[in-house]
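Shown here: the complex without one of its protein chains, the others still in place.
Note that the chains take the letters A and B in the order they are written out, and that residue 1 is the start of every chain.
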Amino acid sequence: MYVAVKGGEAAISNAHQLLADRRRGDRSVPAMHIEQIVEQLGLAVDRIMSEGSLYDRELAALAFKQARGDMIEAIFLLRAYRTTLPRFGYSNPIDTGNMLIERRISATYKDLPGGQLLGPTFDYTHRLLDPELMGDEAVDAPKRRYAETGRTPRVSEILAHEGLIEGDGNLPDDHQTGDLTRTPMEFPMTRDVRLQALSRGDEGFLLALGYSTQRGYARSHPFAGEIRIGEVEVEIDVPELGFAVSLGRIQVTECQMITQFQGSSKSPPQFTRGYGLVFGQSERKAMAMSLVDRTLRATELGEDLTAPAQDEEFVISHSDNVQATGFVEHLKLPHYVDFQAELDLVRRMRAEYDEGRDGKAPQGDDLEAAE
Amino acid sequence: MEVQSNNASMFRGGFSDPVFNAQSVFRRVMDALARPGSVVRFDDLTSPPAPLLPTVGSIAATLFDHDTRIWLDPALSRNGEVAGWLTFNTSAQLTLQSYDADFAVVADLESLPSLESFSQGTQEYPDRSTTLILQIDGLMGGRKLHLSGPGIEDVAAVAPKGLPEHFFDQWASNGARFPRGADVLLAAPEGIIGLPRTAKISLSGG
Partner (left out) sequence: MSDTVAPGGPQGKPSDDAHAGRQQAMAVLARASGKELAEAWQAWPDRPEVRPVRGPETGLVMVRGRIGGGGAPFNFGEATVTRATVKLSNGKVGHAYALGADKEKVRHAAIFDALWQDDAFRADVEKKLVAPIRDRLEAEDNEHREETAATRVDFFTMVRGED
C-alpha cells in the first residue's frame, strides 16, 4: 500500500540549492565549459552516449556536468531527455566497412589489407601517473604519414575462409527489425533486439559477464578478430525527397569476436562470431558486448546452458543500468508504512518464539507446525 | 510509398503553431472520446488537399507520427497529394494492410470495409487496435442515434449525416468483441463526434 505523505518541500528545495553549490565547488576555480568536457573527457562522454543510447556529444557532456561526474545519473538524464523528442525515422544501416578509421587491429591476422592501426590507444602505455598532466604542458602535434583513401574491408569480409568462419548474422527476410524503445521486451528475443539491448547495456555488467565466460562459465575460446574505431556516415531515406540524405557522421566502435566451436547437433565445428557495436570510442564495451552476444547464442547453436552469461532473461533484464538504479535506489524512498507493518509482524513472531522458549521445553514437531 | 517531390501542395497547410495547435486538437479529441455523443466543434487549423477534411488534417497532424501506421481508403490513397501531405506533415508511414494500421482514414463511407478487417488489439493489449477516422457529411441532419455507455449519463442523441446503414450492424459486432475492437471518430467539416468501442448505439425507430 502507498500512503501519500506531504511535507519536506523546504528541505527538498534547500537540498537542490546545496547540490548546485557543491556541484559548482570552489568559486575561485574556473567553471568547466561543455567544450572542455567534450574535448578533454571524451571517453566519459562516449560512455554516456552509448549507455544513454543517444548520440549527441554536447548533451552528453552537459549531462556529465549536471550529474557531477556520476555516470549513471548522466545516462539517466540523457535517457529522460530523449523521451521529449519526436522520432523522425530509422537510418539506413551504417556501413562499418566504409569507415574513416582511427584505430583498427586484429588479434587473429598479422598482415591484413589496411594494416594494424593502433590509433589513440592506452595499450602499451606503462600506466604510470604522468605528473606533467597536473599542469597544462604543451602537447606535440601527432606524427603524420602518407595514407591511402578508400574502403577498408572488415576482417570478416576478407576471410570467407573455407567456410570455417560463419558469416554475418542473418535473420529471415520477412523479419521486422525489433525496437525495444517501442515494443516491450519478450523472451526469448531475436538477435537484433538483443544487440540493441547490449549496445545500451552497462559496461561494468557486460565486462564482468564477458570475463566470466573467459574464466570458464560457458565454454568460450575467443579471439578479437577485429576491433575498429572511426567515423561512419549516417543516412536516412526522406519520403518527401524520394532519396536518401546524409545526416553527417558518428563515431562508433565495432568488435568482431571469433570463438572456436566444437559443433553440435545444430551446427558443424567452426569458428562462430559475436558482434559488438557501440557509440563513440568504447573498445572495452564493444569487446564485452561481442563476448556476451556470442554466449547468448547458445540455444541457437545447440550448446548446453550452464552459465549466467548464456541466460538471456538474466543478462538482458539486468543489463540496463537506468532500470537497475531505479529499482535499487527506490529503496531509499520512504517505506514507513511497509516497514511498520513488517515491524508488527516481526514483533508478533518474536513474542510467539519467546513464549515457546519460556514455556515447556519446545518439541521440534510443535515448532514446525507453528510455522 | 512513392511521393512526388516537388508537389507544392504537400508543403502547404500544416499547423501554423504546431505545439499549441496540437494541444488544442488533442483536448478536443480527448473530450469527444470521453463524452461520446457530444458534438465537438473544430477550428480550421490545417488546410490539407481535398478530399481530406481540415478537421481530419488537424487530427492527423496531432495524433499521427513516425511510429504510427496509417491506412487510407482507396478514395484517399489514389490521391497523391493527400498521401504526400500526410507523409510530410506527420512523418507517418502509410500501410496497405488495414489490419496493420494504427489509424485508418475513410473518405468514401459507402465502401467502408468491415470493422473486423482492422486491427482489433489483443486481450493483453486492447489499445493496439485501429482508430478509424470516418469522414461524414455533417454532425447533424442524419438518422437519429441514441448512444449509451461509459461517459454518457443516460442517453445521448446525435444525428451524424452520411453513415451507411451497414455501419450499425458492424458497430454492434464491434462492441461484442470487447475489450478488443476499433474506436471511431466521426469527422465532419464543422467538428467531430467520438465513438469509443464502449458506446452502444440504438437506432431511433429502427
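Please note the rule applied: contacts are C-beta pairs under 8 Å (C-beta built on N, C-alpha and C of every residue); 3 or more make two chains touch, one makes a residue touch a chain.
Only a predicted model underlies this, so the values are computations on that prediction, with no experimental measurement involved.
Interchain touches from the omitted chain, evaluated on the whole complex, reach A, B. Among A:18, A:80, A:164 or A:245, only A:245 touches the chain that is left out of the view. Taking the complete complex into account, A:171 is the one of A:171, A:328 or A:345 that touches the chain left out.
Of the candidate positions B:14, B:37 or B:84, contact with the hidden chain is made by B:14. Per the touch definition above, the residue from A:144, A:215 or A:330 contacting the chain not shown is A:144. Residue A:92 is the one among A:36, A:92 or A:214 that touches the chain not shown. For subunit A, the residues in touch with the chain missing from this view are 49-50, 53-56, 58-59, 82, 85-103, 110-111, 115-119, 142-147, 149-151, 154, 156-157, 167-171, 175, 177-181, 191-193, 195-196, 199-200, 230-236, 238, 240-250, 252, 254, 256, 273, 275, 277-279. Looking at subunit B, the residues touching the absent chain are 6, 8, 11-12, 14, 88-89.
Operating definition for what follows: only the chains that are shown with their structure count from here on.
Those residues of subunit A lying in contact with subunit B across their complex are 86-89, 182, 239-242. If you check the complex, the residues on subunit B that touch subunit A are 1-3, 5, 10-11, 65-67, 84, 87-88, 91.
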